[in-house]
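Only one protein chain is missing from this complex, and each of the others stays in its spot.
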């Protein structure tokens, strides 16, 4: 006979599971997550499904409006720009320049920032504050100025954007990781673990890190959206990706000449940027509110 | 308190020093002659060359060179501009006020609108109001500023024709720069067109200031909202309620002062991206400020202008962020608690 359940069973979900439950209860955050997955797929496989090469110029279809316009055609789904290049294809090719580049930069900055931040966070005294504050001064140079400096040294180009935005983002990671590691280190449970005989490495990895991941995750989402906006802004100012490149910011800059006659050449890449940043911010927001009860 | 201020001053000096060091190192990497990168003189005569070598100690060890560089830069010698052959310091002085004017205007708009809306969002019981405000701010936070600026100028400037879309003032007005702030200068000017010039300057600043205000506005709204929600849960708010105070009094007297402290901190952290945005906005609206000056400097490979501009802006940001931190301590008696405990 099945035992009668007097009390309902109350499983306590693991923290990760609880975060997921709260996160997935928020439809906006979930929509953001789906959009990011879509963007990732497009970043990886976009060039394969693009109907045209990004540089293919079609002289018979200059400044063609998008297909829903009466004078648009379905072959050029989102219309063409002043050189007859298919905007849809350029967007797909641009995804891995703007979005993929942003991810790459953030991952690099994250790794470097994580190493420096956790080292300086675990250390005490002068060494720690030199490591932490050295990069604080870099933090005070806005990312665009940093980019200008890098461009002045190396000349414009997409690779230099990598360095410029990366140098601007790394200190943020260092700072937030340093602060949270340092803060956790002051707490009693760390002392308790030390009294149990844990060495520094164990304290760091098994005791402190589980409480710092949240900060890292949130900082990463913030950094990705900042990176996309920076890459696009540099492309727009002609300091990053150069003219024929289908980078989204550069596409806006290239469409600017015909802003009045062909606004779609500016609108569509702009919307693409807005869409991807919005998706990331939605996910970041959802994560933050899902993590909030655990952090407090 | 004094020791604290001293520590902050120390931090300011150290950070600035590192920053100038970075700049010095970058100057060495510029793909041109060292003398040219340092002074902006393209083909120096022999006497000039000797002078430059003396000023920047180019014959000595790089440590000495850095000290000499520091001396030159801090004494106001930023070299001459390659394109205009004017002192960079002079040019900087003429473009800085315009940027200040724009930034102040944007900050005022952001704070005056952002704080009340943030409070409203935190107090509203309606799911719809809350969601709308959050959706708007999240979009504002995500929108690429150059694109937004383009569209605002397209709508308000071209389609509707309400507002001018470029420059600081109509070129027909001749305003003598007194303070450098166009809005103040037009009011101060004795010309009979002073008033209409002021109106014109005001119309010119609206679009760029609105565009620039979007980022700080969203940050202010969001951080005010979360801080207010946090504060309203505290015991002292309930204690104030139990004393029979009215909700509006509680918000104004107890909740808002406590909530604005973290908002101030967020504003300080935002300075860097605010400056980046300002550069782009100045470019789009041809605002004669540091940003457009710098960007045109990079287009023309004007190395002295780049150095001078970055130096000025970065120093300003370091100073402002430390100032905000100090203000944060002054306005927040709680952060003095640590100082109190260590006394």
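Here are some notes:
Labels for the chains are A and B, by order of writing; each one numbers its residues from 1.
Everything that follows uses one rule, which is that contacts are C-beta pairs under 8 Å (C-beta built on N, C-alpha and C of every residue); 3 or more make two chains touch, one makes a residue touch a chain.
To be clear about the criterion, contacts and distances are computed from a predicted model.
Among the names given as "Integral membrane protein", "Glutathione import ATP-binding protein GsiA", "Cytochrome d ubiquinol oxidase subunit II" or "GerA spore germination protein", UniProt records the absent chain under the name "Glutathione import ATP-binding protein GsiA". Between the chain not shown and the residues B:31, B:116, B:177 or B:257, the one that touches is B:257. Within the complete assembly, B:333 is the residue of B:76, B:116, B:177 or B:333 that touches the hidden chain.
The hidden chain makes contact, of the residues B:61, B:126, B:176 or B:243, with B:243. For subunit B, the residues touching the chain absent from view are 234-236, 238-246, 253-254, 257-258, 261, 331-334, 337, 340.
As a working rule, only the chains that are shown with their structure count from here on.
A straight line joining the Cα centres of subunit A and subunit B is 24 Å long.
Of all residues in subunit B, only 11, 14-16, 18-19, 22-23, 26, 29-31, 138-139, 141-147, 150-151, 154, 158, 272-276, 279-280, 283, 294-295, 298-299, 301, 303, 306, 309-310, 313-314, 317-318, 321 touch subunit A in the complex they form.
By the touch criterion given at the top, residues 133-134, 136-145, 148-149, 151-153, 155, 168, 225-226, 229-230, 232-233, 236-239, 249, 252, 256, 259-260, 263, 266-267, 270, 273-274, 277-278, 280-282, 285 of subunit A touch subunit B in their complex.
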